[in-house]
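Heads up: the structure comes next, in structure tokens.
A protein chain is absent from this complex, but the other protein chains hold their places.
Now for chain A:
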Amino acid sequence: MSFLESLRVSFRSIKANGLRSVLTMLGIIIGVAAVIAMVAIGEGTSASVANQINGLGSNLLIVSPGQATQGRVSLGAGSLNTLTLADAEKIAESEAVSGVAPSVNGRAQIVFGSNNYSTMLEGTTESFPDVRNVQVADGRFFSNFEVRKQMNVAVVGTEVVNNLFTGSSPIGQTIQINRIPFSIIGVLKSQGSSGMTNNDDRILIPVTTAMSRLTGGKNVGTIYVSAASANDMEKAQQDTRNALRSQHSLRPNEADDFRITSQSDILSTAQEVSSSMTTLLSGIAAISLIVGGIGVMNIMLVSVTERTREIGIRKAIGAKKRDIMRQFLIEAVTLSLIGGVVGILLGIGAALGVSKLGGMATAITISPILYAFLTSTIVGVVFGVYPARKAAQLKPIDALRYE
């Protein structure tokens, strides 16, 4: 019997045993769908994390205050108030550094007319847009002059605009920040949220104004430094460290009282985390695929037993061992393949659903699809061979006598 005929016989028998065929495929469908969806979620998460980190700015260094220790217990990063505006100016002297943006943070209560809104307040300098890769959509950012003169100007995020102003342009309006009037000069371009923080829900004012009128004190929370180019990252980091050590008059045997984190550090840490997550997820999914394969074998074995008489009839009228072998093997592979295709579609659907409804980032790539396709074929062959051999070895007379 030709291969094409074997194929037709197998297809007919799959169709004739509809419900059982579907049940056989179910394991594979679930396994493949799980692989596709899990990998899509894993890849999507890692891509969106990388995106967020790149969105922080280009060639960014983040300087944070050092950790205070009480006895031998660290109180955590940022627990010391060691950074100042003077530090920022000193760092800016390096030629490897293209911009420096010191920053203070806090929450603020904002009032416009009868509307009341609480949001993140960040005080910074005119370098902020370049250093942090932020654009102004409407109006302008504050200038060096406005920073030096501690002026009451503010640039707001779109979420703030949506909450305080209904339709009308906020540019030129005066709002109260903690009861102090500020005039709005610009609106930030929407960035969307990254993880837990919504980047559009914030308000930026000159760092000098923030320190003198809102947060108090002479220290800044963070200094963002951008290197002139990717090649300058190392030198910028070294220069920043030297500048701060001399600013803080640290002796050679004293430890740094600040910490410098580079963007690539964050990126590689995040990528390690998300790639181990992807591996874990696909591992779990792969196990479910194997379970699906065992399901195929299980039902094929039942099917061989149940169809012993059919095998007997086929042999009695001239089917050879290889005809029977081929029929059952093709059936197993076809079931696995159909299961694989349905699983792929279902997995893609699940991934899309998760990103639509759950707001989770997913990335559907071709490699897990090929991998799932290949695996389900292999599963079909591997778990189909044993039942098919069992069917082929049956003696016609025993198969016919089987009740």
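Rule of thumb we're sticking to: a contact is a pair of C-beta atoms (placed from the backbone, for glycine too) under 8 Å apart; a residue touches a chain by one contact, two chains touch by 3 or more; residues count from 1.
Heads up, the rule we're going with is that contacts and distances are computed from a predicted model.
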Record-based protein name (UniProt) of the chain missing from this complex, from "Alpha/beta fold hydrolase", "Carbon-monoxide dehydrogenase medium subunit", "ABC transporter ATP-binding protein" or "Ferredoxin": "ABC transporter ATP-binding protein"
Residue of A:250, A:313 or A:354 in touch with the missing chain, whole complex considered: A:313
Which of A:55, A:139 or A:396 contacts the chain that the document leaves out: A:396
Where the unshown chain meets chain A, residue by residue: 1-2, 5, 9, 12, 16-17, 309-310, 312-321, 323, 395-397, 400
